[in-house]
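Please find one structure pasted underneath; my questions will follow.
Here the complex is missing one protein chain, while the rest keep their positions.
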Amino acid sequence: MQTVSIVNVTSYTGLELMRLLAEHPYFQITSVTGRSAAGQRLGQVFPHLYALAPGGQPGAGERLAHLEISEEPAQTDLAFVCLPHAAAAMAVQELLGRGIKVVDLSADFRLRDAALYEEWYRHTHPAPALLEQAVYGLCERYRERISTATLVANPGCYATAAILALLPAVTAGVVSASLIVDAKSGVSGAGRGLTLGTHYSEANEDLSAYSLGGHRHLPEILQELEGAARAAGQSYDQGLRLTFVPHLTPMTRGILATCYAELHPTAMGHLPTSDEIRALYKEYYAGEPFVHVIDQPPHTKWTYGSNHCFLYPLVDDRSGRLLVLSCLDNLVKGASGQAIQNANCMCGFDERIGLQGAAVYP
Amino acid sequence: MQTVSIVNVTSYTGLELMRLLAEHPYFQITSVTGRSAAGQRLGQVFPHLYALAPGGQPGAGERLAHLEISEEPAQTDLAFVCLPHAAAAMAVQELLGRGIKVVDLSADFRLRDAALYEEWYRHTHPAPALLEQAVYGLCERYRERISTATLVANPGCYATAAILALLPAVTAGVVSASLIVDAKSGVSGAGRGLTLGTHYSEANEDLSAYSLGGHRHLPEILQELEGAARAAGQSYDQGLRLTFVPHLTPMTRGILATCYAELHPTAMGHLPTSDEIRALYKEYYAGEPFVHVIDQPPHTKWTYGSNHCFLYPLVDDRSGRLLVLSCLDNLVKGASGQAIQNANCMCGFDERIGLQGAAVYP
Amino acid sequence: MQTVSIVNVTSYTGLELMRLLAEHPYFQITSVTGRSAAGQRLGQVFPHLYALAPGGQPGAGERLAHLEISEEPAQTDLAFVCLPHAAAAMAVQELLGRGIKVVDLSADFRLRDAALYEEWYRHTHPAPALLEQAVYGLCERYRERISTATLVANPGCYATAAILALLPAVTAGVVSASLIVDAKSGVSGAGRGLTLGTHYSEANEDLSAYSLGGHRHLPEILQELEGAARAAGQSYDQGLRLTFVPHLTPMTRGILATCYAELHPTAMGHLPTSDEIRALYKEYYAGEPFVHVIDQPPHTKWTYGSNHCFLYPLVDDRSGRLLVLSCLDNLVKGASGQAIQNANCMCGFDERIGLQGAAVYP
Partner (left out) sequence: MQTVSIVNVTSYTGLELMRLLAEHPYFQITSVTGRSAAGQRLGQVFPHLYALAPGGQPGAGERLAHLEISEEPAQTDLAFVCLPHAAAAMAVQELLGRGIKVVDLSADFRLRDAALYEEWYRHTHPAPALLEQAVYGLCERYRERISTATLVANPGCYATAAILALLPAVTAGVVSASLIVDAKSGVSGAGRGLTLGTHYSEANEDLSAYSLGGHRHLPEILQELEGAARAAGQSYDQGLRLTFVPHLTPMTRGILATCYAELHPTAMGHLPTSDEIRALYKEYYAGEPFVHVIDQPPHTKWTYGSNHCFLYPLVDDRSGRLLVLSCLDNLVKGASGQAIQNANCMCGFDERIGLQGAAVYP
């Protein structure tokens, strides 16, 4: 049994960690923080948490609902940090200093290059010395390094969907450097902070693109895809030429990334077929518990509340392009579920523990 | 370990049973039926089920996804029947004849009086001889009888919300016979069958009342509330005067029942206070794992995907009326979750097994 | 041609006035105010307004989009005040002092009794001297007085739905004093101000009741129904015993009020029938352009974007209760459309002008 804390539990990722960890047999939440609600019991602020672990006798749920929200995290074996970027790095530094393993759900340790971070996040990195030791928390790619890490940078939600969609293609070198990711997200991806754009009457029955000048998940996608290509010996000399356009869609959860790439002819001189591509993808993700290469276009609803990602690659014969559709729940595989997957890996547990739940459908 | 079958697995209640039972340690699904999809594997028809129990090695989920949908249920210890009324009664009769315990999710065995059934469902009861042995599947009321039953009639979704909301008041006799239940449901309560009213473009951004001539859950509510009052020695000589108006709301899951009753003055000559009423309710449901009497208006979102019911009773001082707000997920506590709760009870398991999940929020 | 201003145009009611008035042949918007956006052009803040009056050549729409948002309203013939209560009264006083007719969309002049206002709005009325001259802006009831008024208090959205639903019954004296209004509203009724409860991820797929301690539209409903009953010679000696429960539903626009009343037996000793009640309602609203008594349960979608109100009264034979379902668009008949109807009336125009649009369906 490992003790864990959730730093900034009142965020959506913090709440989702509560939901998922409540049933985890080996992680025990012993500390939760949240500045705005400090001093209150969790169950007062979130009445639905009283129902976390049903039972008349005092049980796990009862205990969780009575946890007092504090300002600072107590000593635990591991901490999940759900703070905004910059604030997160400060907290991570302090936690590591106390010998606590950290899964950081912010963007602070995703980019290996502090200058790149500064360019995209518009401030100096608060703890550049830690960048070296941080591991990018995509188990499908860095499982071994994560298993010995003390600091894991949990990937962005869009980045997870896009990277999982394109990793097999770029590492196999079947596509050119020209990539487009047209991604659509539910509104919870924008978090719990109030903005006009996420006001119900504005976001309902509306669809729009945003961050057209460059979304912050873009450098993260590039770093990982280019790194993986390089490691696989694929030469994208100029790097990848990626356009990434995120869209806000009127639903609470779910990301669908529609990815477009230009196929290279195979050694046989013809373009790969959909069957060949699908075989490539199935082989790449063989044995992965949470990534499923399927034979029909996926629906975000198939992932609602679960840690699964569905991929559907196919060749558009008319244009000779590769299309890859990638679906996940932005708060689970795109955030808190993946964080637990990482924590499992860091602690030597089966990655699947606590993440067994299927999608809530319909 | 008990083997179970799901009859008509392609219904929303059938699919929800799949989701919930996939993690149940003591029930093993060994047979699923569905006329329209017979001969196919579950995972072909519902690709998201491939993700039911994650794992590269063949596991529970893999097994479930590969289950072949058959026309008739195999021999099991227990069967969940998700057929429409009338068809359900025929299937139940056959299953009981084979010595299989049954939880029937249809309306066929909810009303004890075959004549009343005929009046509301417009056809002769197909198996009136079984009515005697059927137990109404509300554990909060009939726990003991359910524990020895072979046939349990799972309550209607609206009926569950309304009965749980009003049981404490009518059995304590604090209200008069005059009751109003204004209930609002998400669209999944109407099932998976296609109708114009549940066509997306019609139901989205729309709100309407329906079944104003009398909804079929009304006699069920009356039977249970009047029965409970009688058992508690409360004399509603003319029976209850109940108006029940259901509404269709633009969301997938969730029921909110707003209940209105006229309070009797207490022995002290004054009307009961909100505190007194809340104490009465808390005592009535003390120790219940899935019914929570809370201190603020509940949100259906607090129950999304979970088996919990939240009740908020209060006295409207201006009018002297009792208001009770009652919330649940129509597919879980209002259907499949309650069915598992009943099956747990019938098989001697802890009622909470397989129903631990908290609400998916937000 | 009358010039008009919209005070606080950046509110949802202000924007809806823009949309509706853009096509009005006799009202010309010459001034719009809005503190937060002062100094900007309307079309900069609301790009969709560029499309208000299509045409390459400079037309009405072009002109509107180029209107500069100012801090204070210019001199016009009439002003629509869309400020929050208290602030509204101050502005109204000033506008009337400048000889400008006012339709006030706030609550400040709806209640005739300053003490009642103070009780419900928790502050002293800023301009009690004006209460005398204010007319409650329900044309269906006060058409004549509105036609000569200089200050009209536009009714609340819930109040409009509830009063129209119950006026015929209470003035005819067919019901007792015991009334329940269970009302459901879309989220735009809560305005454009940011709150957690109207944050998309919180309000979507959620349903809840609120203001259970007493919603501010309650005294307004009581004042109007009791006043009308009195005027019609109906004696509700103790006043009406009204319970009003508002609910937030996951849609942008629309109110459905489900109203419950206890029927009196007729002189003939039996309860009125649905047909008799419907005849009473049809007669009461005969000739009304915007109130339609129909023969089936109405849908809020039938009113989307239009100024119409649909009523469906019927007798619940089982309980002897009267049910009245009342539907409207909270931003049109519940606010800005009704405001224009009032302004038309005040200026001697046909009430229907500018309000011809049918519902946007689906």
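Read from first to last, the chains carry the letters A, B and C; within each, the first residue is number 1.
As a working rule, a contact is a pair of C-beta atoms (placed from the backbone, for glycine too) under 8 Å apart; a residue touches a chain by one contact, two chains touch by 3 or more.
Nothing here was measured: the structure is a model prediction, and the numbers come from that model.
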**Item:** Among A:216, A:278, A:321 or A:352, residue touching the chain not depicted
**Value:** A:321
**Complete:** Touching the hidden chain, out of A:252, A:307, A:338 or A:356, is A:252
**Asked** For the full complex, which residue in C:137, C:298 or C:313 touches the chain that was left out?
**Response** C:298
**Prompt:** Which of these touches the unseen chain: A:121, A:142 or A:260?
**Reply:** A:260
**Item:** Contact footprint on subunit B, counting only the chain that is left out
**Value:** 12, 186-188, 190, 192, 194-196, 198-201, 203-205, 250-252
**Message:** Under the stated touch rule, tell me which residues of subunit A contact the chain that is not displayed.
**Reply:** 178, 180, 182, 184, 186, 201-202, 204-210, 212, 214, 218, 241-243, 245, 247, 249-254, 256, 258, 260, 297-301, 304, 314, 316, 318-321, 323, 325, 362
**Asked** In the full complex, which residues of subunit C touch the absent chain?
**Response** 12, 15, 18-19, 22-23, 46-56, 61, 188, 205, 252-253, 286-290, 292, 294, 296, 298-299, 301-308, 310, 352, 355-362
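In the analysis below, only the chains that are shown with their structure count from here on.
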**Fill in**
Averaging C-alpha coordinates per chain, one finds the centres of subunit A and subunit B separated by a number of Å equal to 36
**Request:** List the centre-to-centre spacing of subunit A and subunit C in whole Å, with centres computed as mean CA coordinates.
**Result:** 46
**Request:** Scan subunit A for residues touching two or more other chains and write them down.
**Result:** 12, 188, 205, 252
